[in-house]
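Since the structure comes first, as structure tokens, the remarks are kept for the end.
All protein chains but one are shown at their positions in the complex.
By written order: A and B. Residues from 1 in each chain.
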Amino acid sequence: MRPVFFFLAVGLLFLLSGCYDRIELEEQSYVIGIGIDKADNDEKGLFKITFQIANPEVGSSISSGGSDEDPQQTITVEGSDFITATNTANSIVTKEIVLDHTKVLVISEELARSGDFLRVVQSASRTTQLRRGVQIVVSREDASDFLNNNKPTLETRPHKYYQFMLNRATETGIIPDADVHRFFQITEGDADLFLAIYATTEKIEEKSQGYEDQYIAGQIPQIGSNATQFMGSAVFKEGKMIDVLTGQETRLCLIFDNTIDMDDLLATYPDPIKKGYRIAASFIKKEKTKVDIDYKKNQPSKITVTVPFSLEILAIPSLVDYAENSENQKILRKTITDDINKRAEQLVKKAQQEYRSDPFYWSIYVRKYFRTIKEYEKADWNHDIFPNADVKLDFQLTQIEFGKMLNDSDLDAVRD
Amino acid sequence: MQGKERLTAKELFAITVLMIAVKIGDTTPSLLAQHGKNAFWLMAPIAFFTILPSYLLLMHLLKKYKDKNLVELIEHILGKRAGKLVGLALFLITFFSMTIDTRNYVEEIKLLYFPEATTSLVFIIFMGVCFFGAKKGFETIGSTAWVLFPYIKITFILLVILILEEVVWQRVFPIWGTGLGQIVMEGMKKSSIFSQLIILTMAYTSLRKTSMFHKGALFGALIVIVEITFFFLLYCTMFDYNSIEKVAFPFHEITQYVNIGSFFTNIETFFMIFWLLAAFIRFILYLYFTAWIFGAVFNIKEFEPLLLPFGYFVVILGLMPKNAIQNELLFRENYLDMITPFFLILPFLLWTTAKLRGEFKK
Partner (left out) sequence: MFGLFKRGNSSKEESKRPLYKDLKKNTEEVKKLFSHGVNSDFVYRKVTSNTNKEVSIFFYASIVNSQKIYDGIIKPLFESEKENLRSVIILEDLAESYDFDQVESDINSGKAVIFEENSDRAYAVDVAEFQHRAVEKPENESVVKGPQEAFTESVSVNLSLIRKKIHDKQLIAETVEIGERAKQAVTVMYVSDLVNQDTLKNVRERLNSISVDNVRNIEILEQHIEERPYSIIPTLLYTERSDRAASFLEEGFIVLMMNNSSACLILPVTFWSFFHTPEDRYLRFLFGNFSRIIRFLALIITLFISAVYVAITNYHSEMIPPDLLLAITSARERVPFPGVFEVLLMEISFELIREAGLRIPNPLGPTIGIVGALILGQAAVEANIVSPIIVIIVALSGLSSFAMANISLNYTIRITRFIFIMAASFFGMFSLMGAFLLWLMYLASLKSFGTPFLAPLSPRYPSARDTIFRKTAIKEMLRPGFVKPQDMKKK
């Protein structure tokens, strides 16, 4: 038999069969964001599921009609999980709902704190539709409100908005990289804390005393533009949300955690010489954080964390000469290191005492002391090792750069 | 057999690697992970080194007898009747391995890419392609394997490069996972995952020179074990010890997770293409070798007409288990444990018999 006949047969089959999974592109609706809330009547196992669906006709140059349509359609239905909810949603949406392009999974803080979240995500990971790369966002308000209120002005197409927003915010470290894959690894690993992105579209009381990263979402003073803010992180312990970390604390967590990358950390530090001023600097971490755990059975273990970093000074509003004066420089070095150290120590203490676990994914460094999983689980990172450990933090400022200007101009001289 | 002068060590190398290393892309890792958790990558070398002595002994025997393939060797050493019996057993084992494995792959394709299609249709198309491919004969299969080999491996390497940044190496600890004893025990039991090495010796006399077989097969086996161990290690470090046993198809989970920049985010279909080509070649070989062994045992020179009925039976039998989980966890696992002793003992049996009969003195 020649392959020609086989191909003919294939061709015939193609003409005759309906072809099971064949579906045209325009017969599908692409979900970009999914929101999950508790159902109104508080029934167990029932959730309010919100789908944010992209409108393909907005923003593409080839289409003539539809430009006055909304760039997205947001609908909310009730259901026990979001795969079956896609079917329920079809009573409203005209096309088959596809989750393959989902960028974010938004859960309300209320649901996250109730601990039911794990159930919903677990059931979704059975199918191929929900990808492991989807980012988990915890919204202060209801997820449906979040998705409805979020009206980006520049990136009108929702997938672009999420892609750019999350990418950039993760790079700056104010929110963590929190995909579903990581959520499962940490939650199922039964040690450490998972950090999800924290966001809101509602303003809460503005924090007047904050510096650039000492906020959580909703607190940042802002005038104009879309009210959505991504800032800080929600702390999950064993699948249940327990607290919110500010942007600064999130950044520290990311500095401590080698499994997450972070690029670009601009922050200000108190000026040691002229009190009241602050110095702007870019925090550069080129080498990996060294986490050294000295595990001792039945005794507090010793955790030594060394963070080598370098600084690039961006602005010195006080105009104190740090660049050329080595004495001043020494003071500056010490203040900055102490400042970071102090903040970090606070965070670690908080983790040890309040959370009784760590958001830094440090449990992986203790594993080498155990030969089997049984021994490891018995030693119990969450309850025994970490909360009782003796943590020593060591920020090492290896290098300090002063940009391309040698010195600032003397303001007094200018004013003369 | 046509054109013995065609195939060289290169083609056999490609065949060996494609036939066995595709196991990184099926349910084998999750089968092992059920027992070894985060240390299951160690089970691959354990399994390999368990079967290695038997394999080397068999190669040694084949070298002694020079122009005999596996079944001919068995019949020559054990005599007509006993030889036929062992040959038949070998055939049955290969045939059922193929049946169970095919169902496995078909379910994988169906679950991940064609959730609404029926298993039987996917199965029929899969076996159809394998049948037409196998009909082309061993040398064509070998050539095709070699032509596609670099492309398949390049994509696998690309996958490794993409996945490396997501990997957390510390996850290999605790090093012995569920316990050293259990890992070694289960690893040895599963050494039949390398049993194709022994089945491949059917092709011993089909290359230009038999020395090429040694070169191709041994080098192939080396790459296979390195590749399998490395990929299993990646799985272990990609997933934490509690998650790894829940993942049925780690290869596809990984391909779903990786992305190239932020533009190409869902690229699993790209890897699926090459995985699929490798899987096709693997089962084409499987089908061909099954028919070959059968033909050799029953002295059927022209065994190519057997391919169609065998393909048909594979479909019928393969559809029998009610679902993929049953097929995987029940049949495959037990089956792998069951056939391991056969492959471990066979070469020693042959060698001892030959020794007792004083064959080596001649």
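Going forward, a residue touches a chain if its C-beta (ideal position, glycine included) is under 8 Å from a C-beta of that chain, and two chains touch if they have at least 3 such contacts.
This structure is a prediction, so every number in the text was calculated from the model and none was measured.
Visitor: Looking at B:F49, B:F270 or B:F298, which makes contact with the chain not pictured?
Guide: B:F270
Visitor: Given that one chain is not shown, which residue among B:K10, B:K23, B:K189 or B:H252 touches it?
Guide: B:K10
Visitor: Among B:L52, B:L111, B:V129 or B:L308, single out the residue that touches the unshown chain.
Guide: B:V129
Visitor: If the hidden chain were put back, which of B:Q34, B:S120, B:T140 or B:T210 would touch it?
Guide: The single option touching the absent chain is B:T140.
Visitor: Please identify which residue in B:L57, B:L148, B:V184 or B:L308 touches the non-displayed chain.
Guide: Residue touching the chain left out of view: B:L148.
Visitor: Quickly run down the residues of chain A that touch the omitted chain.
Guide: Within chain A, the residues touching the omitted chain are 2-4, 6-7, 10-11, 13-14, 17, 19, 21-26, 28, 30, 32, 54, 56-57, 59-60, 62-63, 66, 98, 100-101, 157, 159-160.
Visitor: Can you list where chain B touches the absent chain?
Guide: 6-8, 10-11, 109, 113-114, 117, 122, 125-126, 128-129, 132-133, 136-137, 139-144, 146-148, 263-270, 272-273, 276-277, 280-281
What we mean here is this: only the chains that are shown with their structure count from here on.
Visitor: Please compute the C-alpha centroid of chain A, do the same for chain B, then give the distance between them in whole Å.
Guide: About 42 Å, centre to centre.
Visitor: Could you please specify the touching residues of chain A with respect to chain B in the complex?
Guide: Its residues touching chain B are 1, 3, 6, 20-21, 100-101, 127-128, 131-133, 163, 167, 181, 184-186, 188-190, 259, 261, 361, 364-365, 367-368, 370-376.
Visitor: Using the touch rule from the top, collect the residues of chain B that touch chain A in their complex.
Guide: 37-38, 111-118, 121, 128, 132, 135, 165-166, 168, 170-171, 173-180, 239-243, 246, 252-253, 256-257, 259, 262, 265-266
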